[in-house]
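This report refers to the structure that appears directly beneath it.
A protein chain is absent from this complex, but the other protein chains hold their places.
Each chain gets a letter, A, B and C, in the order it is written, and its residues are counted from 1.
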Amino acid sequence: MNFADMLITILNGTIIFSTPLILAALGGVINERSGVVNIGLEGLMTVGAFAAAVITIWTGETLGLPGWLAPYLGIIAAMIVGMIFAVPHAVASIDLKADQVVSGVALNIFAAGVAMFLVKKLFEGAGQTTTVQNVFTKVNIPFLSDIPIIGPGLLKIYPTSYLAFILVAVIYWMLFKTPFGLRLRAVGEHPRAADTLGVSVRKVRYIAVILSGGLAGIGGGTLSIAISSNFQHSTVSGHGFMALAAMIFGKWHPVGAMGAALFFGLATALAVSGQVLGLTQYVPSEFLNALPYLLTILALAGVVGRAEAPAASGKPYEKGSR
Amino acid sequence: MPAVVEMLGITKRFNGFTANDNINLIVQKGEIHALLGENGAGKSTLMNTLFGLYQPDEGEIRIRGERVNITDPNMANRLGIGMVHQHFMLVEPFTVTENIILGMEPKLGAKIDIRKAERQVQELSDRYGLRVDPKAKIRDISVGMQQRVEILKTLYRGAEILIFDEPTAVLTPQEIGELMQIMKNLVSEGKTIIFITHKLKEIMAVCDTCTIIRKGQYIGSVAIQDTNVDDLASKMVGRHVTFEVDKTPAQPKGPVLQVQNLVVEGNRGADALRGLSLEVRAGEILGIAGIEGNGQSELIEAITGLRKIKSGSVLLNNKPIENKKTRQIVEAGVGHIPEDRHKHGLVLDYTIGENMVLQTYYQSPFAKRGVLRYNAIYEYARKLIKQFDVRTPSEFTPARALSGGNQQKGIIAREVDRNPDLLIAAQPTRGLDVGAIEFIHKKLVEQRDAGKAVLLISLELDEILNVSDRIAVIYEGQIVGIVQPEETDHDQLGLMMAGGGKGKGGK
Amino acid sequence: MQTSRWNAILIPVLAVILGLIVGGLLMLLMGYNPIVGYSSVFQGIFGNMYFMGETLRAVTPLIFAGLAVAFAFRTGLFNIGVEGQFIIGQLAAAWVGAFWTLPTGLHAAVAILVAMIASGLYGGFAGWLKARLGVHEVITTIMLNYVALFAANWTIRTYLIGASERSKDILPSASLQAQWLSDLFEGARINWGLLLALIFALVCYWLLMKTTTGYELRAVGFNPHAAEYAGMNVSKNIFLSMLISGALAGIGGATDVLGVNGNMAISAGFTGIGFDGIAVALIGNNNPFGVIFGALLFGGLSFGADNMQRVEGIPTESIQIVISMVIYFVAAASVVNWLLGKFRRRQGVSQK
Partner (left out) sequence: GTSNNKADNNTQGGTTGGKKMTIAMVTDVGGIHDNSFNQSANEGLDRASKDLGIEKKVAESKRAEDYTPNLNSFVKGGNTDLTWGIGFLMADDIKKVALANPNSKLAIIDSDLSGDIPKNVEAVTFNENEGSFLMGVLAAKMSKTHKVGFVGGVKFALIEKFEYGFKAGVKAVDPTAQVTAVYADAFDKPDKGKLLASQLYQQGDDIIFHAAGATGDGVFAEAKERGAGYWVIGVDRDQYDLAPKNTLSSMVKRVDNAVYDVAKDLQAGKFEGGTVRTFSLKDGGVDYAPTTKNNTPQDVITLMDDYKKKIIDGSIKVPATADEFNNFK
């Protein structure tokens, strides 16, 4: 394999691997910026992955809608289902003043249970959905994808990856340029201050948690319909936690989270090419497979330094308390 | 014309505790109305009720003669009520402008029109003489400017009735002067101000009327021209209060703390102390006067081992302690009443008893071979609570639930009772009522009389002048002069603090 | 005072009951009879001595994992790395147990000690990174989980390999099993690990609440600034907390190897015990005794659930959903509080 080819695959791999992480981490960013911790991202991704697979199969294969349309419907379904499943977490952490970590843990267990239960119900006892036939295919941007290396590597990617990058921009804009974003961040930093200015902490947090569910849902959806072509119990195995890590790594900033996810994807792609290039003759595959995780720690320790969580994150807000 | 604010028979209870008990407050348009009471008397509660943060259990509120039900701050805003809260309600990582427009953002399409917002803030700022930098981040600006941001927040919302809940507690004398002027400006524009402060002089200086409450109950209202400081104080506390600190001349002995040519880096990299030298002797109170941010915090942190010393020396009882661990310094005989009691002075989730042994928990009799002896700890705590009159339901009450004054008394009890050779007291009376201040000053003098060295850092010139035996003026990381309190006054100190002073130099 | 202590017990119990009710409704919705389901879960836990013994065996590592998470939580740290620390503990115990020769009893003790040290250092590493370089412990511990998994697999394959992708069996001298105990529970693999777990819960409580070390750790957890001002070494305490947390997880791993399996398998994935530990700790309100309660509840339900599948053919997902409901209501204890308040008020009124 020549150098250019290798670069293309590594870039490609990076993007494939990071797309779901970016999306879910964006959800995490919105969520925690509003002052609600969400370790339920894993569960939200799970139901998203489930919904995307099921709806794509149903619309494309059962209803016979056009093949190109089905996966988009799947992604939309993933978003909606993610939003719905975020509601109990929102209720618990906003209205019931529950411990947000516990509620997130409950969400993870609940989501996995429900998704697998429904898979068995819908697919006659099988442990996975049937194979999704109408998956996303990579799209070319005319002309641009003809640019050597970065063309095929970076610009010929799944629509979901484009979506991820676009959403990074949109959420950046939303958080830092719009009134809602200002309010959302204020609520996460100093809810009382926002409250005294007539900003409804409750409303803002509800919206944030539910939006976050939608994003994590889409993230999960990309796993099932752009990567594994089906849904089963292991489709989302630890991605939610990795997204959480990316969110913190990226200092609770959408662009930072994207950077962290891309970094992790790149490290993984590099480790994989290490194997393909035969490095396993010299180092065990376990080492190569552990490398991305080690590199992440190293990067954090070496370059990135301290980051502060939003001041009020994890704390339920009670009106009139001090 | 009806009064602009009428709060009639307001009662507010928290889980059975009555914070406001049938209180009346009547404020006329265009006046500055003082609300006076001890710590915990219920002033903030009453104002929070007016601002819609709390709902009264009984009583009614009339605004401009009309009966209203203020359900939330939005409603208060609509009624033209704005509030500057006792504890700042500012979002630290936000800019001044962002804090001001939050909740009422000017828009350009779907975006915040930040240009326009900044312009509006600038205009407001110019109009009322409230100097702020619209683009600065809150965490980078002085407390005084933060206070002005709080005021601008209310003006931006078009408030006609302004509530200032203890705005001066954290301000420097200069800033207080400016604030008084601002308040007068506002009133002359037709606004009405309710002003809470523990500093009776301020009330005498700017207010028209004063309403006094005590332990949640309405005591009465007086016109300022008919009253004086002593009268207000005794109405508020229920007994006579002395303002002069009762003390004999100091009889200093040998030096306890010697600081020489201290150079220390500040938070932003530049040197905050630039060759500072000073000396505190046994049996004297050395007051440090200075405008906030001239190196006071860094000096304390350097002495107590919380900040690295670049060069210079610190001797405690003639033994070097520079760059030692905090614990070693504490054990060597340094006590420290920190400026920020919530952040640095207490573990709020610990009981008041546990807080009493925050530095000594590992020593006998509180621990034996690494095991805590809670009996001894709580017995000790009971002793201190009694001795220092800390008002708390019990020694098992979380420190969080105590009022600020009583929290401070707890810290002072802890630090004084350890009997340190050097006691550093940073802003020990900030936010406290006159009764509590009197008590704390007495304790500092007692320490001095017991032959200890006391280093008092305060922004309050009255406090410095009343309590200190010698006054060192700090400016830009150096001591620019040392004066005797009886030989100086506000004006001279003020001048020196601004860097324009004369003095005996270094030591 | 009296009522608040009662509430501490009453509220979680009511939360569990509420969780079971809502879970039962969901089961009904899924088309299963919750009464049948719950009674087979009950059978699967209490049906015979063997099941009881195995339930306790399943609960044992959860207590350790729960303690590990809770300990870190109490000192202001979120240790998601219990999973990895557990694996390191398993690995160390498998090595010492199989490759060292020591007298019976001492061997087990040494194996546990080595496991404690190894996983303590592993957890402590994350603490050190946080204290020294400010790296957020949530990220490092997530990453270190994977590193532990891969490292353990490689080590077993390369150095410890015995039969069928497992490390060599530990020597009998290192075993934590007790024949009489096992016989009492009809051959269940309940072992000394359970006693150790209970002891360590006590030790944790004692360490946190009764010692100067615990006083410091909690102070740093509550307010690092004040702790620093009072002369405590915040960095040291962060490291120490993660060290102890990791060590607790490690003992759990060791008892798993020495008491249950007798070896460690090369594993294609996580045991899940570390993650369950988060739920267990939080159900137990991060109190060491609460952790025991949480582990019994969590471990009991998920172990008993297997019986539901074996006997009634009800898929285990449904009990998973029930467990999540229980956790949810424990988290949202205020609902219970609120219901309780309503109930009490009504009672108060009717008494008048």
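We take it that a contact is a pair of C-beta atoms (placed from the backbone, for glycine too) under 8 Å apart; a residue touches a chain by one contact, two chains touch by 3 or more.
No experiment lies behind these values; they were computed from the predicted model shown.
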item	value
Touched by the hidden chain, restricted to displayed chains	A, C
Per the touch definition above, residue among C:Phe51, C:Trp128, C:Phe239 or C:Phe329 touching the missing chain	C:Phe51
Missing-partner contacts on chain A, residue numbers	1, 5-6, 8-10, 12-13, 16-17, 20, 120, 125-128, 130-131, 135, 137-138, 223, 227-230, 232-235, 237, 268-269, 272-273, 275-278, 280, 285-286, 289
For chain C, residues in touch with the removed chain	50-51, 54, 57-58, 150, 153, 157, 163-166, 186-189, 256, 260-263, 265-269, 271-273, 302-303, 306-307, 309-310, 313, 316
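Here, only the chains that are shown with their structure count from here on.
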item	value
Chain A and chain C: spacing of chain centres that average the CA atoms, whole Å	28
Whole-Å gap separating chain B and chain C, where each centre is the average of the chain's CA atoms	46
Chain B: positions in contact with at least two other chains	none
Residues of chain A touching chain C in the complex	88, 92, 96-99, 101-103, 105-110, 112-114, 116-117, 120-121, 237-238, 241-242, 244-245, 248-249, 284, 286-287, 289-290, 293-294, 296-297, 300-301, 304-307
Complex interface listing, chain C residues touching chain B	210-216, 218-219, 222-223, 225-233
Residue numbers on chain A that touch chain B, as the complex places them	173, 177-179, 182-183, 185-186, 189-190, 192-199, 311, 319-320, 322
